[in-house]
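Input: a single structure, listed below in structure tokens.
What you see is the complex with one protein chain gone and the rest in place.
Chains here go by letter, A, B and C, matching the order in which they are written, and residues are numbered from 1 within each.
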Amino acid sequence: MPLSFTPPFTSSGRSALVQAPPWHYAGWLVNVAFAFDAARGATLVPLELGEATGQGCVHFADWQACGDDGHELLDPVYAQYRETIVVLEIDAKEGEGARFYCPLIYVDQDISMLRGWLQGWPKKIGQTWVTRSLPLIHPAAAPLSAGSRLGASLSVKERRLVDARVTLTGEKAGRLGFLSAPTIGAVGWPDLTQPERAAVPRYLRADIIDRVESGWTAGSASLQFHAHPVEELALLGEVRATTASAGWMGITVRGALAA
Amino acid sequence: MPLSFTPPFTSSGRSALVQAPPWHYAGWLVNVAFAFDAARGATLVPLELGEATGQGCVHFADWQACGDDGHELLDPVYAQYRETIVVLEIDAKEGEGARFYCPLIYVDQDISMLRGWLQGWPKKIGQTWVTRSLPLIHPAAAPLSAGSRLGASLSVKERRLVDARVTLTGEKAGRLGFLSAPTIGAVGWPDLTQPERAAVPRYLRADIIDRVESGWTAGSASLQFHAHPVEELALLGEVRATTASAGWMGITVRGALAA
Amino acid sequence: MPLSFTPPFTSSGRSALVQAPPWHYAGWLVNVAFAFDAARGATLVPLELGEATGQGCVHFADWQACGDDGHELLDPVYAQYRETIVVLEIDAKEGEGARFYCPLIYVDQDISMLRGWLQGWPKKIGQTWVTRSLPLIHPAAAPLSAGSRLGASLSVKERRLVDARVTLTGEKAGRLGFLSAPTIGAVGWPDLTQPERAAVPRYLRADIIDRVESGWTAGSASLQFHAHPVEELALLGEVRATTASAGWMGITVRGALAA
Partner (left out) sequence: MPLSFTPPFTSSGRSALVQAPPWHYAGWLVNVAFAFDAARGATLVPLELGEATGQGCVHFADWQACGDDGHELLDPVYAQYRETIVVLEIDAKEGEGARFYCPLIYVDQDISMLRGWLQGWPKKIGQTWVTRSLPLIHPAAAPLSAGSRLGASLSVKERRLVDARVTLTGEKAGRLGFLSAPTIGAVGWPDLTQPERAAVPRYLRADIIDRVESGWTAGSASLQFHAHPVEELALLGEVRATTASAGWMGITVRGALAA
């Protein structure tokens, strides 16, 4: 049954949850960079990858995604999803630049969830809300200009986990978080025929091409990670939003590379 | 308990489902005008208002809404919702221009549902998906330019009710549907102390001010209303999409007027 | 258009959100009675109805509802919903027995929401989860016997608002909350042609017949109302669960009575 890229395995492959890449993504992103006590990073960053620097970023994203034929855009329940991505900077290896690691990420569609797992983005289901900037001068439009206020939130299993607020300055911003440096993730599955053994992670990063950006508009921000009985973001302790940005970006993922 | 604009009635009024207007709305709309057999309009248009002309429009809208202080934009689960609005043109009264009537409308948030009922938009819960045009040249961005393809759908109680597809021409479009003429709705509630009596409708239209628009981009479209055991759109028979448009718009509603 | 009991108003009435009563309800209920500082009750109980006694009850309900022909049971997205009902006892009038008032209630389906508003249950959309007792001896079955532990929660707009836990004693319990005494609600809608005026409440209670019960199993409980930026349950201050019960009940509502 070679046509099913992923389960379910049918003779046509039509209903495979995920089709083979390339995967094209375009979306609206609100990005909040933050600082935290680096020593706490070890709760979320694997030792073998390095140590947390105490810098991180939360990305609230409102995506459209499709394959080469773009049919998902004609039936957008297949194209659209929202997610919250948390990345933590890890200390650079000798002679290399900054890198990020994605310990936690939350999404609201199954297709995106599995595409993420395969790339090393360990997605769980969560509900993301993020204000959009509309190209209008109007009280509800939050346009991309100085003074507009945007909000974003994430909830997981019926509890608020992240709250962020951004006030745009109208100035141009640089790239933040996973937009600025390679981001590593962990892929691995346990084998239930040996249920006493946990999954062994393998470190990958997405093979990204064809990035386009609208430019990023800067903002100041506040950010809170709330305590949760299962989720672990609050283990980072107090976080302090350092800078923020908002804008649109498109990328294409054609596979993954060893990290 | 004068502070609760609507139930629940508490001494502070803080948790009233809807706060008093003004209500500011800004959103992305995909509009598909359609023609149908005018004789079938009587299934959905009250006789006392007039007769259907055989012209209608479906609006797929992705809104942000807020009150004067805009706090909803900082916690966007309170601001954002998607809806599908169906309006049918009714024959103009002597000396008056075109008018529309809204027989059916579907939304995904409770606050919007009640605001709608009060204005004469008879909202039920339904799930709307609508492709967005992002300001990027990218396979998943569906930018506002010639050749971009957009999709939209509505489902109600787990069944697909409406499907639409639009291919943008890139040309400028005029206003369609409720964007082009006053739109009348029906408000009325039964009194359960007399449960044998149905609600008596009263005809209103929203009192709209401060409209802003981004301009509308034209498209060609296809449109289908699917059979449904409860919903009645398919009673209009075969519908033929005549023209379509997409763009952004903001309005403010400050109350309602007798229609 | 006399056939539509509620909006939408169509010539057949088929798609009216709510059909005329009788409405039959059967469900699984977990009931947690609680005590609170009576002086705080005035935040949620209208003065003209009386004063809160400092006793209340939260009901977590997993319902099936249908009309006389029962067709909803054949397409259960139309029959099933979950809700959280909060009722507060108010001081009895001279010569009358105990009464409750329902200030706040949260449900997850539109049909139930409107049926509630018409009866004076001021429903908003919220997500209720409640453990069910299954007739099995099994670790996941929480059977109706001593030692079984049940949980229940409510979230509103992506935030946890109520948490409850019950440990069954296996003993027989009496009726709690709205199961034990008439419960009054407030009905009222603002008129948008006079948008500066709030709705004026009218006090009703459901006209309930044909109650059946499975018997109630007693339990001990804990209960928490969490702070929320919009919802007001936490205004009751610290609440102390006094007793709890679980079981099944059926009722039929045929209209409403003046309270």
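Here is the rule we go by: a residue touches a chain if its C-beta (ideal position, glycine included) is under 8 Å from a C-beta of that chain, and two chains touch if they have at least 3 such contacts.
Computed from a prediction, not measured in an experiment: that's the story for all the values here.
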item: Residue touching the undisplayed chain, where the options are A:Asp91, A:Glu213 or A:Glu232; value: A:Glu232
item: Sole contact to the chain not displayed, among C:Ala33, C:Leu49, C:Cys66 or C:Met113; value: C:Cys66
item: Missing-partner contacts on chain B, residue numbers; value: 127, 129, 153, 155, 158-160
item: Chain C, residues in touch with the chain not shown (by the definition above); value: 24-28, 63-66, 68, 70, 73-77, 79-80, 127, 129-132, 134-142, 149-153, 163, 165, 210, 212-214, 248-250, 252
item: Footprint left on chain A by the chain that the document does not show; value: 1-15, 17, 20-21, 42-44, 46-47, 75, 77-78, 103-104, 109-110, 113, 117-119, 122, 124-125, 157-158, 186-190, 192-196, 198-199, 201, 204, 207, 229-232, 235, 254-258
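Just so we're on the same page, only the chains that are shown with their structure count from here on.
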item: Chain A and chain B, separation of their C-alpha mean positions in angstrom; value: 33
item: Geometric centre distance via CA averages, chain C-chain A, whole Å; value: 39
item: Touching two or more other chains - residue numbers and ranges from chain C; value: 158
